[in-house]
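Got a structure for you, written out below as structure tokens; questions coming shortly.
Every protein chain of the complex appears in place save one, which is left out.
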Amino acid sequence: MNQQHGQRPLIELRQVQRSFKQGRTVVPVLQEINLDVYPNEVICLVGESGCGKTTSGKIIAGLLSPSAGDVLYEGQKLDRLNGRERAAARRALQIVHQDPFASLNPTHTIEQILSYPLKRHRMVTDNASLRRRIWELLTMVDLTPPGDIVNKYPHQLSGGQRQRVSIARALTVQPRLIVADEAVSMVDVSIRISLLKMMQALRQQLNMAIVFVTHDLALAKYFAWEGRIAVMYLGRIVEIGRTPDIINNPAHPYTRALIAAIPEPDPDVARQKAHMPLRSEDIPRLTEMPPGCAFHPRCPFFIPGLCDVQVPPLAAAPGFGQQVACLPLNQGEGLRVVQ
Amino acid sequence: MIGLQTVATPVGLLIGIVCGFVPLIIGIRQKQYVPALLGWVACALSGFACGWLGGLPMIVLATSVVISYSHTVKSDPFLSREALENIDFTETTAERIVRQMAALGRTIRGAMRALLRNKAGFLGFIGMMFFFLMTVFGPTLIPYDGQAHFYDRLLPGAQTLFRPPSWEFPLGLDYQGRDILSHIVHGGQKIIITAFQAGVMTSIVAVALGSLAALLGGWIDRGLVAIANFILTIPQFPLLVVLAAIIEIDNRFFLALLLAALDWPGLMRAVRAQVLSLRERDYVQAAISLDLGLWHIITREVLPNMISYIVISTIFSVRAAMYSLVALVVLGFVPLSEPDWGLMIFLGNQQGSLFSRDALMMVLAPVMAIALFQLSLVMFTRSLEEVFNPRLRAGL
Partner (left out) sequence: MTDNNVVLSVRDVSITYLVQRGRLKAVSDVSFDLHRGETLALIGESACGKSTLNLGLMRLLPRTAKIEKGQMLYSGRDAKTIDILKLNSGQLRRFRWKECAMVFQAALNSLNPVIRIQDMVYDTARAHGEKDMRRVRARILDLFQMVRLDPERVFKAYPHELSGGMRQRVLIALSVLLDPQVLLLDEPTTALDILTQRVIIDILKDLRRELGLSIIFISHDLAIAAELADTVATMYAGNIVEIGPVEDVFYRPRHAYSYGLLQAVPRLSSEANDLSSIPGKPPDLVAPPTGCKFHERCAFAVEHCKQEIPLLMPMGERAHLAACFESDRVHAASQREVTTQEKSEVQ
């Protein structure tokens, strides 16, 4: 898929589908997702609510299993692994949740929260090394001095500090990949950047991959400038490629609309920015998916007879460095606004 | 709860006093005189009430509280600000035990503060303690008064010997001329203990089955819920009456078991719902992801967050069990033995105390005792959420 890495992917999603039952109706949340995550890379899953980015993140982290398709860990199917290998794989894949107020058990102190996984997986030999390790972990996530933190309960920490504890907890089992599910969206604006910088530093230091799930393209651009972005819409990846390619030269009409719509914290830019009018402002329901390309009812470049018939595959497009799922682009026809 | 069928004995008091020396000596050595003395009193009282069963645990609790006052952190690397390499993380077993006891003591003190803060809850706690102390220590202070006191010798042919309250007998005399106060003091013990046994058994069954149903799912879940629903549809009290009539219940523990067997389904469904919602919490998901195991998830992640709910439910089960017990006795469906609050109502009713003003206390006193005890329980539950939740405990 992505030639530059030249190594075996850590995690591969192969034709992954996932649906949830809602009463009697089956809601397809993910369809035919193919995604490779390489060791030590950073990849952002970007999209609006209901696009399936969180579900993909949970499948990558091993918290959900796909309804169809395969998840491969280091080239081996996850459901074929024996118990011990599976436990090892599960530990290698960690997740940091969105809500810092719900992700830590309110009845445990920070010391307890960090010591459970360390003790359970015998990462430490005795009590002294346990406490040394806790101290180390807290220092790694910039919670210093650790002595002020260990005996506190989660409610005594700020949102940003709790997110740091969540990351430290994930680090206890020395993971190879962390899924950060909107990990900074509930943290105050003024401290988001320091969290992101810390995660980047840890990624390089500990040789981890990070799958960053977010709805904020500007944040994705900042965090994954060296890595890749996958844009998702209604359960499919519509565009994937290196971050600079996607931000500077977006291909898929949906990505273009997103980039044009993002409000900028700059009054002059905001006033001059050209917005892309869509044909419809309403997102179709997952239970009533339009035929063909899911974006065609809203797409200003819609070609009748093509876009509403065939589901576009994720493929290269002439003139773009990234892969995109848009038939007119894939066929090299370019996009023309329909009247 | 089964082992608690003791009344205060001199041996128990001795045990308690001996146990109390542990926190007392530790406290005096650390110059924490007030906590030391309070710890000694607490040990003495609980030893007095329950013997070894009360004295030994109280040593740990009281000593922890005493230690927590003076536990300095000078040797605690967790609070030093030095560079990581310079810190000595080793500690002896004794040091570790002391540190953990200090943490326990701080938690107990926090819980006590939370208890004091909520006025209604504290009033309930006082009321509950009053009834406990009365049923445990009361019998040693106020002897059981089974003999008749005759006052109306001048009235030959008097049918009953009812008397209204007086200085000598604060709650008056019953139809046989016996002291009602002593009956109240002696008659609560069995009923309270049986009600607690029933409540605790209800909770154990409900929590165990509810957690299992929620965490295992599938046909186990469906089966348990179906059984619970079936029992819930049976009108419980009539069934109890029928059962009591068929089976000769001469064992109080068996009666508690019967009450629990009918009471668990409601709580079980509530526990199941709670566990189902807790299971989806992010921190449980994180525990799954960290591969901490099912046992850890139940005991460390799910149960601690339900503990206040479980205790409150237990107390409400106790309440329900007590009403059922009294009702069974009042209706005369279980073998009767004096003294007993329910039996007092039964006899008062039979002996026509409703028709004589002098006899009012014969029925009113046990009714008031039951009502006040129930009220204390319910008020006490109001502070429990604050006691068990660390965030509320800190008063935020």
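We call the chains A and B, going by the order they appear; numbering starts again at 1 in every chain.
Here is the rule we go by: a residue touches a chain if its C-beta (ideal position, glycine included) is under 8 Å from a C-beta of that chain, and two chains touch if they have at least 3 such contacts.
Since the model is a prediction, treat every value here as computed from it, not as a measurement.
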Among listed residues A:A68, A:A201 or A:A270, the absent chain is touched only by A:A270
One chain isn't shown here. Among A:G160, A:G292, A:P312 or A:P328, which residue touches it?
A:G160
Touch with the omitted chain, as defined above, among A:N82, A:T125, A:S190 or A:Q205
A:S190
List every residue of chain A that touches the chain not included in the displayed model.
48-49, 158-161, 188-195, 197, 215, 217-219, 221-222, 225, 247, 257-259, 261-270, 275, 278, 281-283
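Going forward, only the chains that are shown with their structure count from here on.
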Mean-CA-position distance for chain B and chain A (Å)
50
Interface residues, chain B side, partner chain A - complex:
76-81, 84, 87, 89-91, 96, 103, 281-283, 285-293, 296, 300-301, 304-305, 389-391, 394, 396
Which residues, counting only chain A, touch chain B once they are in their complex?
61-63, 87, 90-91, 93-95, 97-99, 102-108, 111, 116-117, 120-121, 127-129, 131-132, 135-136, 139, 145-148, 150-151, 153, 155-156, 166, 169-170, 172-173
